[in-house]
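What you see is the complex with one protein chain gone and the rest in place.
Chain naming follows the written order as A, B and C, and within any one chain the residues start at number 1.
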Amino acid sequence: MTQLALQMTQSSWTALAPTLLLGLSALALLLVDSISPEESDSTLLAGVAGLGSLAAAVTTMVFLFGGRGLPTEQGGQGIVSLFGDQIVVDQMSLFFTFIVASVVTLVVVASSDYLRDHRYKAEYYTLVLLASTGMSLLASANSLAIAFISLELASLPSFALVAFLKSNKGSVEAGLKYFLIGALSSAVFAYGISLVYAATGALQFDAVATAIGEGVQTGVLGIGILMIVGGVAYKTASSPFHFWAPEAYEGAPAPISAFLSSASKAAGFVLAFRVFLTAFPVDVAGAAIDWVLVFQVLAIVTMFVGNFAAATQEKVKRMLAYSSIGHAGYVLIGLAALTGGVDQSQVLGAGMAHLLVYGFMNTGAFLFVALAEYWGVGRTFEDYNGLATQAPLACAAMTVFLFSLAGLPIGGGFFSKFTLLMATVNSGTWLLGAALIINSALSLFYYTRVVKAMWIEDPADGLELDDYPVGLYTAVVAAGVVTFLLLPGFDVVIGFAESAASLV
Amino acid sequence: MAGAFTYAPAIAALPFVSFLVALFLGDRMPKGGALAGIAATAGSLLLSAWVALTVAGGATYNQTLYTFIEGIDTFELTLGILIDPLTALMLLIVSLIAFLVHVFSLGYMNDEGETGLPRYYAGLGLFTFSMLSFVYASNILMAFMFFELVGLCSFLLIGFWFREAAPPSAAKKAFLVTRFGDYFFLVGVVGIFATFGTGAFAGAESFPAIAEQALNGEAEVTTFFGMDPQTWFTVLGLLVLGGVMGKSAQFPLHTWLPDAMEGPTPVSALIHAATMVAAGVYLVARMYGFYALSPTALAIIALVGGFTALFAATMGVVKQELKQVLAYSTISQYGYMMLALGAGGYVAAVFHLTTHAMFKALLFLGAGSVIIAMHHNENMWDMGGLKDRMPVTYWTFLSGSLALAGIVPFAGFWSKDEVLFEALIHGLGSDGGLGTVLLAAYAMGLLSVFFTGFYTFRMVFLTFHGKPRTETARKPHGVGWNVKFPLAVLGVLAATIGFLNMVPLEKLTGIHLSFLHDWLAHGGIEMTTSETYGTLLHDVAGVTAHYPLGELGTTLASAAVSLGLALAGVGTAWSLYNVDEPTEHTDKLGSLKTVLMHNYYQDEYQVWLATGVTYPLARAADKFDQGVVDGVVNGVSSVSLFGGGRMRRLQSGVVSNYATLITTALVVLLVAFGLIGGWF
Amino acid sequence: MMPAEYYLVLSAAVFCIGLFGILTRENALIFLMSVELMLNAANINLVAFSAQYGNLTGQVFSLFTMGLAAAEVAIGIGIILVLYRNFSDVNVTDATTMRW
Partner (left out) sequence: MVMIAALLGITLLGAVVTFFADDRYAARLATAISSIPALLSVWMYWQYYQNFQEAGNALLTPGEAAFVQQIPWIELAGFELQYYVGLDGVSMPLLTLTTVLTTLALVSSWTPISERQNQFYGLMLLMEASLIGVFAALDFFLWFVFWEGVLIPMYFLIGVWGGPRRKYAAIKFFVYTNVASLVMFVGFFSLVFGLGDEISTLGLPAIAQALRGGAELGSLFGFPLATVAFVLMFFGFAVKVPVFPVHTWLPDAHVEAPTPVSVMLAGVLLKMGTYALLRFNFTMLGDVAQTLAVPIAAIGVLSVIYGAMLALAQRDLKRIVAYSSISSMGYVILGLISFQEHGVGGATFQMISHGLISGLMFMAVGVIYNETHTRMVGDMSGLADRMPWTVGIFVSAAFGYMGLPLMSGFAAEVLVFLGSFQSTVLPYAPLFTGVAMFGIVVVAGYLLWAMQRSVFGPYRLETDYEVAGAPFHDVAPLVVLLLLVIALGVAPDLSYRMIQHAVNPILDVGGGI
């Protein structure tokens, strides 16, 4: 215990500032709400939440550029580990915290309009911030215990948020399915952790790795690892644990869909990256289970399931949900291409860079859907017909999101997909590369359908938009600008991603 | 005397200026730009005469003027001027006829109140420019370029009356058929460049010179498909011949020419009689040094020529329209020139080219005069008795007809006789296949002399003799000086131009009368003289002369035979048609009449080739493209979407199923990786 | 002291029972209970092996798991309540408005 207190020196615990900022603003929201529970001033609540998350995002950025989380021998301020190595703050955790915080900022800003006519706004923002606290904590987790707890901290508010529209059947159904599959998956995850503990007697990642290196019961460990894979797959909406995703994303309020499909997915991946690289390094855990091969199978299946199912959807939001599954498949390449001899920083960095870019473009796309829901134009592709005649700016931003998602060089998605492709090439996993290419080609088709509806199809009679919500517009346009700027500015992203990936 | 050559480019440039002037300013000028054209062609004529005088002084000119495309590591493409006696003669002919046609057009077009005159005169100007440039082109690529431009002008002028249905169709046909020939020509041109690295006609670095050296083993050339040089040169020569056959309307590419009569008559005179059609034959003459190296090519040229001469003559026999008869006679006469070239009668060919240009231009202009008089009715059966009402036209037309029929002493007699004479002696003298072929060609050429005499005078009698058969013919439209003047000039020339080269008379009298021989035999550029060609023909191609009756005897016998046949033809026409009320005799031909009326079904099969073979093939290709090629493309997308449709069914909507699927997948993974990892 | 394998077998049995319940029952409450069983299976392992290895990590973690399980049930009950309100039943297979 004294040791623990010693580590809590000032310089080290400030490393957790972004996470703390998120959590504290959640508490602040509760405070605001309890002071004036009846008013539900949307601007105030969203302002507090937004400022909190923005502060978190800015702090992470300052930390990243300031060299926090980078070992001193590489010119940084050193990696911070806290609470007996249970929590570690390195570049990777900062990188993912940045993704989460910036997505949350966008979502919160957008929600201020989206929630205009809803009650329980304070609870909504609190839950969003609590979930994001969990996610950013997940990015720093260095023990299976912390991982499980922060995973649950991220999940439990999410269940409630998905079912937030209590009188909307879709929302409730989505919440139910999300919750049930989530509960099942977390049980599988927990059981997997217990088996790993059974095999190694440790929960802290490095200790697990050390224990495995000293020789363990491979069967128990293998089953345990596979079950942990299941838990990760659930969180990242990867096959075969993706079944909740289409419904949850479709039924949830669109900002929440954006939040879940971007931030939550990123959190799931950071967990996976850290667990598998730190606790189960290929060279020691390979004897029990070749998890690289597992992820290869999952990646390919996920890409195909997500993209092919997306190709024939009628509703834009559901299409985006499936595309989100497909993108999980792409990011899985970051793990699946970690074959022997390959430069880990490049492969993993590719996955991380894609997640960051994806965070903006996917959030933007879902927020555009939120905008459409706000306008009440309907959910199908046909309902989007001719939107560009009324809202060219938002539609232009949406076009950037979609084409960037497809991998056209109009946004950062082009480079991040390319780095993933290069990862497959460098690791010799041709099949993954081929799947990436085939699915990218296919994805272009269904993304283009939205673009077509917005710009090319004639608007339905009487399509008239008279309200241009500032918050939603700000969020969408900001996401669009960032997505575009990530094309010329990709250097920064890939730089941090590769450097962070090399540290794990 | 380099002075004339300095101005040589202006010979072609002047008409080009008149083209521009007529096209852009014609509307604002009196006579719709005609005067510019007349001035320009008159200028060209004067310059040509000056050039001819200079050439007569023994000077020649072979100069590259403009580098079209430079070659850095390869050959370059240039434009230049080559002037030797042949060129000078042709320049004179072309500019003279162009000038006369411009004048005639004043009567035929302006006085008839045609619209679109600037376009017309622009076309004439462009045509004259292209033809003159073609004539003094110094290399084969330049020749091809202007050959093509001549084709364009022909298209524009045939289709002059574009508001009617037939002229555009005829224009299309003319361009297309000649293009078909030009395709082979272009392959030949490309082949010549690839083989020799040059396309120059004359000079030490010219392709005929290199070819000769290659045959003598003095030079290396690139041949293709492993052929020996002789065979490859024959192939190249025949490819170029494709263009010749198209432009000079030789069988089987002659079908466009009769249709081309849809154009205004002065155009027919200029293009389809005297100059453009001459371009083909002129090209063979121009590069005769190359053809002279290949007996096979010569034999084919002669055979094509002889056959075309006879073939076209027989069709001319049954035609009812004035210009149609002339059209077929044109084809036939160019057959003679080809025959002469194939038979080694270079001078004879050029001679016939010259005389034919005069009398055929005359005949067309005369026909134009008749057409003016007949208010644009061309059917000879509606005419009759015009000789009293339009004497100038009649007498000049008669002069041209006598020349065409080959009646002594009109121009055509001398030249045609020499053609046949050359074919005969070389046919008898040459060994092997060449001799046989030449004799066969000679026989066909001889036979067609009879038909020529017949159809020519059938035409004359039906048009001018007898009694007028229609009201129009009784009261024909008068023609002005601008019609009569060109007719008069050409009428005199048609009667007298043959005196240039009276070989039989020379042999008979011993007086030197073969001026054209002298003209072509000597010159500054040795390799393009008829003497050189004679040597080449003899040494390389094996063309040898043989006089079964001695030189004088053979000459006279040949002349007598051809004159006799011509007279027989004329006589037959006289007996059948020189009556007051002539009737059709074509029925006597029986089923042959149908065949002849349909031109041996030449058009039918060519149309069938286009619409019965090519077009269905294109439709089939289109179907294939839409169905199969595009079908595959659309199929890929359909299959993907179908796969997507299946894939989404996995998501049944029932949460218990999801749990089952997750569990199953997990178990499968466990089992699979358990087996791999050896846990069990 | 019993061999550790026995605990493993026990926990596996409990886990499978829970899983079986999830796969076969359509009542959302039973679904929740089954999840509890599965989490408890994990707890059995954690506690048993904590004793085996002689460190407290597993036992502490099992406490967290129990706490989280409770929180999860709280959220679950909430969702089941709104489910009942919207679909008038707590049958999990009723809610199928979204599929494919």
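Please note the rule applied: a residue touches a chain if its C-beta (ideal position, glycine included) is under 8 Å from a C-beta of that chain, and two chains touch if they have at least 3 such contacts.
Only a predicted model underlies this, so the values are computations on that prediction, with no experimental measurement involved.
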item	value
Left-out chain, listing which of the shown chains it touches	A, B
Of B:67, B:535, B:594 or B:638, the one touching the omitted chain in the full complex	B:67
Options B:180, B:251 or B:658, residue touching the unrepresented chain	B:180
Option touching the unshown chain, where B:25, B:53, B:165 or B:552 are the choices	B:165
Sites on chain A contacted by the missing partner chain, in the whole complex	343, 346, 350, 389, 392, 403, 406, 408-410, 414-415, 418-419, 421-423, 425-426, 433, 437, 440-441, 444-445, 448-449, 451-452, 455-457, 487-488, 490-491, 494-495
Touching residues on chain B - with respect to the absent chain	67-74, 77, 141, 144-146, 148-149, 152, 159, 162-165, 167-169, 171-172, 175-176, 179-180, 182-183, 186-187, 189-191, 193-194, 222, 224-225, 610, 614-615, 617-619, 621-622, 625, 629-630, 633, 637
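Assume only the chains that are shown with their structure count from here on.
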item	value
A-C compared against B-C, more contacting pairs	A-C
Centre-to-centre distance between chain C and chain B (centres being mean Cα positions), rounded to whole Å	98
Multi-partner residues of chain A (each touching 2 or more other chains)	176-177, 180, 184, 188, 246-247
Contacts with two or more other chains, residues of chain C listed in rising order	22, 92, 95-99
Residues of chain B touching chain A in the complex	637, 640-641, 643-648, 650-651, 653, 655, 658-659, 661-662, 665-666, 669-670, 673-674, 676-680
Chain B residues within the chain C interface of the complex	648-649, 651-656, 659-660, 663
In the complex, chain C residues that touch chain A	4, 8, 11, 15, 18, 22, 28, 31-32, 35, 38-39, 41-46, 48-50, 52-53, 55, 57-58, 60-61, 64-65, 68, 71-72, 75-76, 78-80, 82-83, 85-87, 92, 95-99
